[in-house]
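One protein chain is absent from this view; the other protein chains keep their places.
And then subunit A:
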Amino acid sequence: MCYLILRQRALLIFTLSLMLVCSKTSANDELSDGPGVFTGKKGEFSLSQLTASKKIESPKSSISGEEKPQEKDVSGVENEFELFKLWSHSKTEFTADYQEFLLWLKYKQYLKNN
C-alpha cells in the first residue's frame, strides 16, 4: 500500500524538479471551451450584432426619429462640441469605447500603410 504513495510522491517531486530547471516559460490561459465551429474564435454568437446589422439594413427606420427618438443630428457645431466632450470624457476614463476608438485608429493606420 505504502509503496504506491511513495512511488506517486517520488514521481511528483521528480516532475516538479524537472520543471524547475526549465527556463523558458509561457503564460497560461484560463480554461475555456475554446472556439466554436460556427461562431469562430470567440465561441459565442453575437445577438447584438445581428440586431445592429438589421438596423443598418433599414436606414429609413433609423432616421425617422420614431424608433430611435434619442438619436441626434451631428452636423451642427453645437453637436460637434457635444461629441468632443463625450470623446474627452471617454479618453479621461479610458472607457471600452475609447479603447475601441484607439483600435479603430490603428486600423486606419494599417489601411494607410498597406
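The criterion applied here is as follows: a residue touches a chain if its C-beta (ideal position, glycine included) is under 8 Å from a C-beta of that chain, and two chains touch if they have at least 3 such contacts; residues count from 1.
Criterion: contacts and distances are computed from a predicted model.
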Options "Porin domain-containing protein", "Phosphate-binding protein", "Biotin carboxylase" or "Cytochrome c7-like domain-containing protein": UniProt name of the undisplayed chain: "Porin domain-containing protein"
Residues of subunit A in contact with the chain not shown: 1, 4-5, 8-9, 11-12, 15-16, 19, 22, 24-28, 31, 33-48, 68, 70-72, 74, 79-80, 82-84, 86-87, 89-90, 93, 95-97, 100-101, 104-105, 108
